[in-house]
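One chain of protein is taken out of this complex; the other chains stay put.
Let's look at chain A:
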Amino acid sequence: MICDVNVLWPQEDYGSSVTASQLSELKNRLAVLEELGYTHVALNFRIRQGQRLPAQVNPIDLSSFSEFKDRLKLFTRVTLIVEDASQMQTVAKLQNAFDLVAVEPRTEKALTSCIVNMEVDLISLDMANRLPCYLKHKTICSATEKGVYFEIKYSDLVDTSSSTRATAISNIKQLFRASRLRGLVCSSGAKSAKSLRNYSDVANMLVLFGLDHNRSQQIFKDWPLKALLAGRLRIKSYKQVVAISGDENLIDNSLEGKNKQDATPYRQPKRRKEDKPSTT
């Protein structure tokens, strides 16, 4: 169960639509990910704050990826870029439509209010540029305690200019220091298939930056699964007490349609007792 929780969805905002070439390119990326051994993949839709949400909040239609049905577990994820900490009402609407909810705070105020007030699964800091503030151990670890995970994108380290790479490395080391190596998630964030890497290569690179070997495995396996579980339980269950369940485990979303709050797909026709095959 190796996860990549950030595969960029080609759409930038609700106005534009996905062309056929973009879709086939995305499918290429997914095929490469499958080849590299990933099993759980989340498609990431990035929106800026302040956009008007249409009635259909989730533009990602997983039914168009039917060829990956048994090969990859696909999830939808939204990343809200937060610049103004006072306007966060949109998150509540997004929570019921996407499997994973992430925020990308751009200011210090936004970061603290994301941790204190909002129910999100992931916080993704923009590593390619200067961080909004000095990361304090207290704030970061209070988020980890709450069950919010921090995301590291390795696309900032691959396929970029050397100066951004240097910033990204120093930012990652900052996050490592502030989080005490707990509650981290590593994902690709790749725009093209070229910059995708095998997870063990990235894990080795993160060991270079100061992660230990055990956690370099957890950062791809256990922790993103926990984030996925939290996000899925928000949709499937009442406050994580009683969940509706399909055939498989708690994070499975194969039965859901466009409207995630409709229970009809979960209803299974009653199995009639079949006659036992006669022994000849």
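List of remarks:
By definition in this document, a residue touches a chain if its C-beta (ideal position, glycine included) is under 8 Å from a C-beta of that chain, and two chains touch if they have at least 3 such contacts; residues count from 1.
Keep in mind that, in the parts below, contacts and distances are computed from a predicted model.
The chain that is not shown carries the UniProt protein name "Ribonuclease P protein subunit", picked from "ER membrane protein complex subunit 2", "Ribonuclease P protein subunit", "RING-type E3 ubiquitin transferase" or "Prefoldin subunit 5".
When the full complex is taken into account, the listed residue touching the unshown chain is A:243, out of A:53, A:116, A:207 or A:243. Across the entire complex, the residue among A:18, A:169, A:193 or A:229 in touch with the chain not shown is A:229. Along chain A, the points of touch with the absent chain fall at residues 1, 119, 145-147, 225-226, 229-230, 233-246, 249-251, 260-264, 266-270.
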